[in-house]
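Each chain you see keeps its place in the complex, though not every chain is here.
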Amino acid sequence: MDRPLRLISTNPLDRLARTLEALLVVAGQPLTPEDLAVAADDDLERVETALGLLSERYREGRSGIVLERVAGGYAFRAARDAALACERLFERPVQRGLSQAALETLSIVAYLGPCSRPDIARVRGVSADSAVAGLVERGLIGEAGREDGAGGAVRYRTTPLFERVFGLESLSELPRLDDLGDGADEIRDRLHAVADQRTA
Amino acid sequence: MIVRELELDLDAFEGPFDLLLTLVLREELELADVDVAGIVVAFVERLEERGELDLEACGEFLVLVAALLELKARALFPDEEAELGELEPEEAAEELARRLAEYRRMKEAAAVLAERLEQEGDRFFRLGPAPLAPRPERRLAPQEPELLAAALRALAAEPPAVSLAHIERRFPPVRRFVDRFRALLAGRRRFSFDAEVGELSRVEQAVAFLALLELRKANEIALEQAAPFAPIQVSRQEIRRKRESDEAWTARSA
């Protein structure tokens, strides 16, 4: 009677999926399919298939544990409908109270790639020191060597945690800089609207 | 229509225009955060509602907004007046516009991030290792002590001067050409400007021409041109040459 069940439970792909569950629940950060294949000592294609199974099993609305694709890999997180419960228990030191200055600094580092405090100050027009220090402390940006090799100003880049907090699969998911118009078109349109009203 | 009572509804400020001016002047409101274009649009819309052209109000408004814009531009680039001062007004304006556009794009990018944070706020995940996970040992290969010495030496090295290289590359300083032309004229009485700068880029030629004007203003050179667009001949000013040759003579005889 329980034959079919047993068959399923000893299915090698299911075994692999269980191994992946185990790896994902102990990992401190997202794991790439390659990481998982190496650790599970299995081939990449099968790992991808098993990840497909797990994504289905651990999805919003079905499970309290959700498997998400983020920061270049896969990671477990809490289901969105448990957010309120999570808020009662856990601090959110990373994202709480990010100031406008911090967000601007973060955008500059995310878009311009490794850049120094003087680079950031040049774009923002004001010193970036405290914003940078705050972002480093939160772990959203980290050091990436110095300008001109040694001796120059320290450069910063965004961390995988940044992608995780903002729910990005990778930095390339950010809107392209070219698509962030300078707003001139919108202003022009509004002015034209007024002008049209006038002649009407 | 009273410009000062213009009601504004901007991201950074909500209230009458004169209150905004007061807050800005008292430095209680960061001008960098104020959307000046939004003020202009609000004014034009108000003007349209009234249905008549109030010239006096327009004049007053223009003066106030121009002042606000200038303040904003200066606030955005506090330490760079000297740097921008090296540039011709048009180039400086272009550079300012470029940076304002860049800043504006970054502000929009920041807004995108803020929105994303809002949307993703209900995603909770674990920061750091799992409660019962093994704590891996991070082993380090043997290191060379010289690396430490090199790191400290690098920290003790004089930092490179703040690099304005990217600006200079595009806009060589006028000073460079002033010196170069002076040196040329120390060796001979006259030279052809066109021949001298013929192989330079257009930008460099433009800056070289500024240097000529500078030298002419200081009365160090005379400029001649047979016809419009004909080659420019540059020669030493006679009076100056005389005095210099006297000095040179004295020096040589001593």
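Note that the chains take the letters A and B in the order they are written out, and that residue 1 is the start of every chain.
Just so it is clear, a residue touches a chain if its C-beta (ideal position, glycine included) is under 8 Å from a C-beta of that chain, and two chains touch if they have at least 3 such contacts.
Note that this is a predicted model, so its numbers are computed, not measured.
Student: Could you spell out the copy numbers for the whole complex in terms of the labels on screen?
Tutor: Counting every chain in the file, the stoichiometry comes out as A x2, B x1.
In the analysis below, only the chains that are shown with their structure count from here on.
Student: Go ahead and note the Å separation of the Cα centroids belonging to chain A and chain B.
Tutor: Averaging C-alpha atoms per chain gives centres 34 Å apart.
Student: So in the complex, which bits of chain A are touching chain B?
Tutor: 25-28, 68, 75-78, 80, 82-83, 86-87, 90, 93-95, 98, 100, 103-104, 106-108, 110-111, 118, 122-126, 146, 148-153, 161, 164-168, 174-175, 177, 180-183, 187, 190-191, 194, 197-198
Student: Which residues, counting only chain B, touch chain A once they are in their complex?
Tutor: Result: residues 32-33, 37, 40-41, 44-45, 48, 75-78, 99, 101-114, 116-117, 119-130, 132-134, 150-151, 154-155, 157-160, 162 of chain B touch chain A.
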